[in-house]
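Take a look at this one; I'll ask things after.
One protein chain omitted, others in place.
As written, the chain order gives the labels A, B and C, with residue 1 at the start of each chain.
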Amino acid sequence: MTELTAAQPITWPDGKSCAVAFTFDVDAESPLLTTDPAFADRMGVMSHQAYGPLVGVPRLLDILGELDVDATFFVPGYTAERHPTPIRSIAEAGHEIAHHGYLHESLVGVDEDTERRILTRGLEALANIAGVRPRGYRAPMWEMNWHSPKLLAEFGFEYDSTLMDSDHPYELAVGETDSLVELPVSWALDDWQQYCFVPDFSGVGLIETPAKTIELWRAELNAMRTIGGAWILTNHPFLSGRPGRAFALRDFIAEVCAMDDVWVASMADIAAHVRRQQLRPRTLTRPVFSPVEGKENES
Amino acid sequence: MTELTAAQPITWPDGKSCAVAFTFDVDAESPLLTTDPAFADRMGVMSHQAYGPLVGVPRLLDILGELDVDATFFVPGYTAERHPTPIRSIAEAGHEIAHHGYLHESLVGVDEDTERRILTRGLEALANIAGVRPRGYRAPMWEMNWHSPKLLAEFGFEYDSTLMDSDHPYELAVGETDSLVELPVSWALDDWQQYCFVPDFSGVGLIETPAKTIELWRAELNAMRTIGGAWILTNHPFLSGRPGRAFALRDFIAEVCAMDDVWVASMADIAAHVRRQQLRPRTLTRPVFSPVEGKENES
Amino acid sequence: MTELTAAQPITWPDGKSCAVAFTFDVDAESPLLTTDPAFADRMGVMSHQAYGPLVGVPRLLDILGELDVDATFFVPGYTAERHPTPIRSIAEAGHEIAHHGYLHESLVGVDEDTERRILTRGLEALANIAGVRPRGYRAPMWEMNWHSPKLLAEFGFEYDSTLMDSDHPYELAVGETDSLVELPVSWALDDWQQYCFVPDFSGVGLIETPAKTIELWRAELNAMRTIGGAWILTNHPFLSGRPGRAFALRDFIAEVCAMDDVWVASMADIAAHVRRQQLRPRTLTRPVFSPVEGKENES
Partner (left out) sequence: MTELTAAQPITWPDGKSCAVAFTFDVDAESPLLTTDPAFADRMGVMSHQAYGPLVGVPRLLDILGELDVDATFFVPGYTAERHPTPIRSIAEAGHEIAHHGYLHESLVGVDEDTERRILTRGLEALANIAGVRPRGYRAPMWEMNWHSPKLLAEFGFEYDSTLMDSDHPYELAVGETDSLVELPVSWALDDWQQYCFVPDFSGVGLIETPAKTIELWRAELNAMRTIGGAWILTNHPFLSGRPGRAFALRDFIAEVCAMDDVWVASMADIAAHVRRQQLRPRTLTRPVFSPVEGKENES
């Protein structure tokens, strides 16, 4: 088996040292409904999730417009069906809409046929509601299967944003001859771990301040500027759309836009730039291993 | 199905930019007893909860009196029965008492008849003990059913404070012709997530400093002043009645009262103001969805 | 049923405004062994717990000696049997040793006879190893039964330090005619929540800095100085005996000792002072309640 190798650094447009993308996963009610349909009966928690498209998205669109930033919104198909107006407004404001499953389905243990049906339902919803055909994909919970990249190529996606093994974007080999641009992410660059508390669903009660959260992101960004990779931030409108967080994010986006060595762009634009570099695709492989036998583990 | 729409901004009295309510959920022993009656046998944890009405309430009443703030206390009926003197003292000090269930019952999966009995028991306890008829309601754990608003209207409540889909208060449609004022809340504006640790019941051990907690609340408030919504803080006397927290809260309330663009008022006064705006009621709907079939999920 | 009433403020010696006790629970291996005897097989975690008596206790005794502070050590009987030298050294240094169970047994659901056997085993161990007869008791995990105070009085204890319903010490009624001094505690004044991580036993990985921990404690102490209660800090040598924490604690103890309105004393001395006030005992009662019937709760 061929050994895994790391992605190589790439150059950025206009001599910039680092690419930055502000991305938003418009999960809304979907992650809860796919986990347990009975969440639909809980008016309180459904209202908590609806805050994202109803309040968070318009507020974030205002901020992005004010700062003239092209952002990328990953939208589960069902979110578009339940909240068509805010989702259409994303496209109307000129931002990119990308695929994020139909009902934010976990792909853990999902077979290819089911995964194809999920991709199809998501595409149909985004086409029907927002009139868009997404160029990019992000797996819910950043978890996909070894067969997933082949399906993404089959469906004509240009890039994926799910994996975590690199600071630099790369071409992900799909079979012998095809590839996808991979725009890798990181748990440290996600607002969920800092802010999310939904009883019976996620979080243990930890709710950090925007100041701490921005400090974490700034430390990573400043290092990434030296490293020359792509710094991809993921926010959720139901979390970071709240007033104090949205305002702190606005100030931070403004701070980033003022860095003259940073290229702020949509994911699709970054992917297109990466593709033009004609990188040699990386092949990722499933671990093959044989545990030591006879192990007796009580725990 | 009609699409959900966001609540609209409203104007505040005297040209103020933001409404603020300091609310206190006097849970005491109730949340534990409703979760598992065997908690009643545990003298230690019962004493931890009793701190709220015995020590926290008088201390907080002193602070509110000193700062001349009208606050709102959501009181489970059983808390009033077990701790009549502190609950009466709330009313005697001129603060609002509102409904918070009888034994802080979770409404998840509860049918209408049971919910009616809970409302009735809570009303009876508050009438018997404190001689009050509450105008407002807050569901325990901020979780209610799609049928709950209809019951609240039936019982004559003027407002509810359970939902989380807006920064602005709104009229919540109840059936075709009725409505309730909704005063929405947020997990970030609750002391429980910052301070609560009760072994075998809640929390994983995280106990934040008052300084961090106030920093979080201040960030949200400052943003809300720009947005023009209602900033509704929820404290629990068994948590925020502790000395260091109560004193930090006092200093913060004083800071807020000195903001000349902020209207500090009871929930009932805010609800009455909202009602006078004659807003068009918002209709909230249960999500309807059909998951992708054939999904095989191991996890 | 008589209503619970809050404890009343008391005066402190020499016009001091606040009493302070530094207490140490020398749990060592006991809490793990009582939870699951198989922890005894795990050499790693046993070594983590042994750090308390082997390294933490001598270091903390040095600090207390240097600062001339009389402290109180709550010692499970088994800790004394397994680590006799450090436990004896506590007594030899003139500090108080108090009862903390035999194997740090949880008293949840424990009947009177078993509880008596635990008290006896703990007393025997402390007598045999350290030659002491403790005047005070603290229930493991700050959890005891409604019958426990009667047993403590039966065994001749003068004070208990388990309950959490007051900032002020009080006389806890035992039956019609007897009483114990209660020296109440608080989860915010415990190093466990700030520092403890023992895989498969306690904690989710949160490990705070000493600076944050001291900030939390200082905020509570400064407020308590105004309130006039007793500020009782609980540290665990296996946690706060670690170098950085012990040194931060030393600096904080020195800071507290320099406050001229604070009376730093052992728990026994505080209890004796409280007793001399001849306070009227408070009667605490088990909650009696009848839940609303017909409640159907899915969760």
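Just so it is clear, a residue touches a chain if its C-beta (ideal position, glycine included) is under 8 Å from a C-beta of that chain, and two chains touch if they have at least 3 such contacts.
Bear in mind the structure is a predicted one, so any value in this text is a computation, not a measurement.
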Touch with the omitted chain, as defined above, among A:D41, A:E124, A:D200 or A:E220: A:E220
Which residue of C:A91, C:A127 or C:A248 touches the chain not shown here: C:A248
Contacting the left-out chain in the complete assembly, out of C:V108, C:L126, C:L216 or C:A265: C:V108
Residues belonging to subunit A that touch the chain removed from view: 3-6, 108-109, 139, 141-146, 148-149, 162-167, 184, 186-188, 192-194, 196, 202-204, 206, 212, 215-216, 219-224, 226-227, 229, 284, 286-289, 291-299
Touching residues on subunit C - with respect to the absent chain: 29, 33-34, 37-38, 40-48, 50-51, 54-55, 58, 78, 81-85, 102-103, 105-106, 108-111, 113-114, 117-118, 121, 195, 197, 199, 204-211, 242-248
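As a convention for this text, only the chains that are shown with their structure count from here on.
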Subunit A on subunit B, rotation in degrees - Cα superposition, rounded to nearest 5: 90
Whole-Å separation of chain centres (CA-atom averages), subunit A against subunit C: 48
In subunit C, residues with contacts to at least two other chains: 204, 298-299
